[in-house]
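Presented below is the structure to which this report refers.
Note that one protein chain is taken out, while the other chains of the complex remain in position.
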Amino acid sequence: MPDPLSPIGLSLIAVTLPLLGSVLSALCGAARLPRLAHMPAVLTFAAAGVISGYVLFTLAGGKDPLSYKAELGTWFTVGDMKVPVAFHLDSLSLIMLSTVTFIATFIAVFSASYMKGDDGFARYFAVMGLFVFAMCLLVTSNNFFLLVAGWEGVGLCSYLLVGYYYTKPSAAAAARKAFLVTRLGDVGMILGIFWLWKFGGYHSNIDQLVDHITHQPPAADQITLCCLLLFCGAVGKSAQLPLYVWLPDAMEGPTPVSALIHAATMVTAGVYLLARTAPLFALSPTAQIVVTIVGGLTALLAAFIALAQYDLKRVLAYSTVSQLGFMFMGLGCGGAIAPNIAVTAAIFHLFTHAFFKALLFLGSGSVMHAMGNVIDMRKFGGLRKLMPVTHATFLIGSLALAGFPLLSGFWSKDQILTALHDAGTGRSVFHGYYYTVYLVACLTALMTAFYTFRAYFLTFWGEERVPHEAHGHAHESSPAMTIPLVILAVGALAIGAVVDPLTHWFGHFLERSPVLHHADEAFHKTTNMSVGHHAFNVTVAAISSVLSLAGIGIAAMLYRKGGPEKVPTVLKPVFALSQNKAYVDEVYGATVVLPAETAASGSGQFDGFLDALARLISFIPRFLGAVLRPLQNGLVQFYALGMVLGLAVFLTVVVLRSGR
Amino acid sequence: MITLWHFLGVGATLFALGLVGFLTRRNLITMFLCAELMLQGVVINLLAFGRFHGTLSGQAMGLFVITVAACEAGLAMALFLMLYRRGKTLDSGDWQQVRETGVPAATDAVPLPLPPADDEPKLPVPGLRPEQVAAPFPESSRA
Amino acid sequence: MSLDINNPILQLILATMLGGLGVFFLLPRPRGRWVAGGVALVLCGMGTLAAFLITRFGQPLAASDAANIDWVGSGLFWLFAAGAIVFGMVLVTQRNPARGAIAFAFVILSTCGLFLLLAAPFLMAATIIIYAGAIIVTFLFVLMLSNVRTASDENDRSREPLLGALAGFAFLGLVLFTLHSSEADSTGPEALLTSIERVRLTEAVSKLDAGEADEANNLVNDVLVNRVDGKPTVAQRLASHDADPRVAAFLAQTIELRKSNDKVFNAQNAADKSKAAAALRPELIVYLGNGHLPARNVANLGTVLYSEYLLAVEMAGTLLLVATVGAVAIAGRRNPAKEVPA
Partner (left out) sequence: MDSLYDNLFAPGTLRVLLMVVMFAPLGFAALVALTGERFRAARRLSGLFAALHLMLTIFLVAVAAMYSASHTHASNDTFCPIAVPGDSGEGTAIAGGSQEHRTSWNLFMVGKPDPKVPSVPPAVQFFVGLDGLNMWLILLASIMTYVAVSLSWHSAREKAGGYYAWVFVLQTAVTGAFASFDVILFYVFFELTLIPTFFLIGGWGVGGGKRDAARKFFLYTLFGSLFSLIGLIGIVYTNPTFSSGQLSGEVKDLQMPLRRGPVSFSINQLIFNTYNWRQVLDGRAALAQASAEQRAAEVEQKRQQNAADLSAFQKLADEALLQSKTAAAERDRHSAVQGWLFFALIAGFVVKTPLVPFHTWLPAAYAEAPTPVTMLLSAVLAKLGTLGLLRIVIPLCPDMAVQYGLPVFGTLGAIGIVYAAFCAFNQKDVKLMAAYSSVSHLGLLVLGMFALNSEGLTGATLHMVNHGLSAGATFALLAVLHDRYGTTDMTQLGGLWSRHTKFAFFLILISLAAVGLPGTNNFITEMLLIGGLFKPWAFGTVGYWLAIAAASGILLSAWYTFTMLRNVLFGNLKIPTALPDGAKTGDLTGRELWALLLPTLGCVVLGVYPQPVLDSMRHDVATIEKVVNAARMRVNPTLAELEKTQPPADEPDGVHH
């Protein structure tokens, strides 16, 4: 048991608090006090946020490796499978922990107002508390199985919150889809964990396992297999290319949920996982390039789909997918430049993205709240006068997302682009691929700026239109909702600049994690390349700025007057393709869902066949009975005849045998 | 020299004849008589063994066999009477209701021969005037 | 197996096949009954059966014994046996049950003759009385019930005639074959004793029955110990053949008999002597392989019945009573077919 006042002890308190909040919220609901259910959640999140922030600030500034570990006993132990309840605290988990609790606090405050009067108010906050707990568990656990527990826990909460409006069939379908698609990835991840467990000397603690593997590395194809399987889990959870389809649908949940789970925290779990296992990935450049390519393709496709969506939340959802793609692109660079640069870039983007994407979602929630739960951009417009605070904060968020120079999104995206550029021009065997991905990333950055501002202009500019569902009560949201917006907007505006380009605090802090240290060592050993440091690349920054401004400019040019939008005839097919989500859902329906369901009904029929086979055996006695039945014809003489014939046969046998 | 084996042979033959009769004949009374025939074969065997072993046990057994046969005869006659009352027949083949469901009843394919045509005219007793004409075929009305 | 007409197996097969076929042809059926052929076949079969019995069991022991052959007994046996079988055949194949019943009466008479030959006069009488009574009753019933003059199912049809005849005669063949083979296993006394020895020993049994133990003792001693008429004793005569297990067994039996005889001879008092003599008698009979019933047959039968078989006699009586009551109860019931509509 660690000292409760040590950093790890405090962190564990911060991890547990949301669980307490969840239980209390549930009890509020059970005790028929649902209106108070938000209090435990908000208070515990805030307390957890304060504690983790306190720990972060007390630990910041040093130079030593930052790593605290604690074991709280045994979960289960059988033979070689020893699963302790092990936690660790290093810069990576501390940053994640702080981000999660900080963002969650404001989203909980926002939700308390947004969800007021809903039937499932207590359920909402109970599940939310559970979610924050599971997320904290995920980022602090030092054991793969415990990590899986958090991982599946956030998946469960996502399921419950996406299906929050359980009477809505679309919500039910989206919830199931989200759970199943992410679980498909989880299968791969679990297999990967087991293979690692096998190759890693039967350690299930992450640090021991990583130590073991980096010191006695298995064959390259084996480690590549393990890494790719782990990446499967990340692909599912972080909505990357084959498995991203659940995330846009998950927008069926309440908007704050989308902000918290499907933008700021849960979907970044995959990025965290890859960062956490960076030393393993460092052993396999092949896995790294796969990560980068998948990220690049995802970013491009999602950005393309986001171009023509009318649903404001969907635009943001696809942009989330796209930004997650950016993070993976950055992570994958670890195979060509130093992992610490790659991971720092990705985590930095994760960090800033959490702020501005949560802000954007909350802003869209605010809009939705005002518009009577309508989110179709064709039905409203010109809201900048009606909702000034929302407009201002949304604008800041959009600028950050678009990578407008000097805002936080600019800095983090720039780090990723720099990493990609360096990788593409470096000595890696895959540098050609990296360079291609770099170009793709630039294109995506342009598209990002465009679709973000398309949404912004369609919503807030042009003539003022309000849907009739709003019943004429369209107005700016209450302070409980706008204050979080403002705070997050400040974060989106400045935090990127404050933590890294100005102070280099973020990079230095993250470097203190032993994970990155190990990863660099492994990278050095594997590729025989020296470990570099992040350096600000002016060219890349300039290109990035130009692209961002160009995107914003094009959007302003086309949509400054607000909707309805006019599409040039030449671009109509492209527009339709984008609007129909590139028909990915349809393709999946035909290639995955339909075959699976056909297989199910085929199995059902085959089961009938098996049953018939089993029944076939029961026909043997029936057949015998049918053959022998005519013998029972009711004639006594016939029976006597049979008796005598039998006796004759019997006697013959006896006589002949005794005669010998 | 007549030995035990001769008697045994005769007994066996009688038994076999009775068996054949019991298996093939359908008149219950005939069947019963055939059964008695089998018993006679057995009794001969018993007596012969007793005789050739110099004991009287064989005769005692024979006596018991005869007793049982008497009981049997009494009961069988009573039963036959009952059956005859029910079905107006002594055919053992008529009692085949105790068969498996679904098994068709055994029927006789070959028709019975017709009674020989009684076409010779029956002349009245000469010298007497016939009182009235009798109904033709009095049996047929019974059947 | 050669086709020797004297081969008993061949005779046996022929007898059963001919008899079976004959009965098959004779069995009543609506059409296709072949009386003449059937009768001929049955007669042939009977002849073959007799030939089998004679060749297998009825051969004279030795040429020197020809004088001792019981011509009268043999003749009567063949007569009664033939009668029983012929009338039995008639019973089985006769269409008219009344005639069958009469044939059965003749079967009874014939078997009663056989009973006499088997020294069972009481049983003969009892059989005639009981069966004749029963037959008369049966006959009455037959007359009463089945005076069907036209063709009828029960009289003019047979159930499975071929299979039935086959089964019955296969059974007969098997039994005869068993007799054939089991007789071969115990040829001892018939073949191994001379007729003079046999006569002496038979006399000894008579003496024992008459209570003359000493006489019997001497007779046995004559055969087993002393040379009778200057001839070798049984043991001496057979000593050279004792490799044959049957002969060896017979010799062992001889020695046992001598021991029993010596016991009688050496008995100290009358009580011991009669006890030993009582033990000697069954041994003698077994040794001869041929029973000899006590003279006062019927009286002894009564003694046996009321001593050894008393319980059985009582039970038989009870059975008769129960059967009578049962028969009355069954026959006295009204016709249920009239009460229950079909």
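Going by the order they are written in, the chains are A, B and C; count residues from 1 in each one.
In the analysis below, contacts are C-beta pairs under 8 Å (C-beta built on N, C-alpha and C of every residue); 3 or more make two chains touch, one makes a residue touch a chain.
A quick note: this is a predicted structure, and the numbers were derived from the prediction, not measured.
K.L.:
The chain left out touches which of the shown chains?
P.N.:
A
K.L.:
Which candidate, A:219, A:570 or A:627, sits in contact with the chain we can't see?
P.N.:
Of these options, the touching residue for the absent chain is A:219.
K.L.:
Any idea which of A:503, A:530 or A:603 touches the chain not displayed?
P.N.:
Counting the whole complex, the residue in contact with the absent chain is A:603.
K.L.:
Spell out the interface residues on chain A facing the chain that's missing from view.
P.N.:
74-81, 83, 145, 148-150, 152-153, 156, 159-160, 163, 166-169, 171-173, 175-176, 179-180, 183-184, 186-187, 190-191, 194-195, 197-202, 212, 216, 218-219, 221-222, 225, 596-597, 599-604, 606-607, 610-611, 613-614, 617-618
By definition in this document, only the chains that are shown with their structure count from here on.
K.L.:
Any chance you could check whether A-B or A-C wins on number of contacting C-beta pairs?
P.N.:
Taking the two pairs in turn, the one with more contacts turns out to be A-B.
K.L.:
Based only on mean CA positions, could you tell me how far chain A sits from chain B in angstrom?
P.N.:
Those two chain centres are 98 Å apart.
K.L.:
Go ahead and note the Å separation of the Cα centroids belonging to chain A and chain C.
P.N.:
That gives a centre separation of 105 Å.
K.L.:
Give me the residues of chain B that touch two or more other chains.
P.N.:
19, 23-24, 26, 92-93
K.L.:
Among the residues of chain A, which ones contact at least 2 other chains?
P.N.:
In chain A, residues 635, 637-638, 641, 644 touch at least two other chains, as defined above.
K.L.:
With touch defined as at the start, can you tell me which chain B residues reach chain C in the complex?
P.N.:
It comes out as residues 1-10, 12-21, 23-30, 32-34, 36-37, 40, 43-44, 47-48, 50-60, 62-64, 66-75, 77-82, 84-87, 89-94, 108, 110-115, 139.
K.L.:
Under the touch definition given earlier, write down the residues of chain C that touch chain A in their complex.
P.N.:
Chain C residues touching chain A: 159-160, 163-164, 167-168, 170-171, 174-175, 177-178, 181.
K.L.:
Quick one: which bits of chain A touch chain C in the complex? Just the residue numbers, please.
P.N.:
635, 637-638, 641, 644-645, 647-648, 651-652, 655, 658-659
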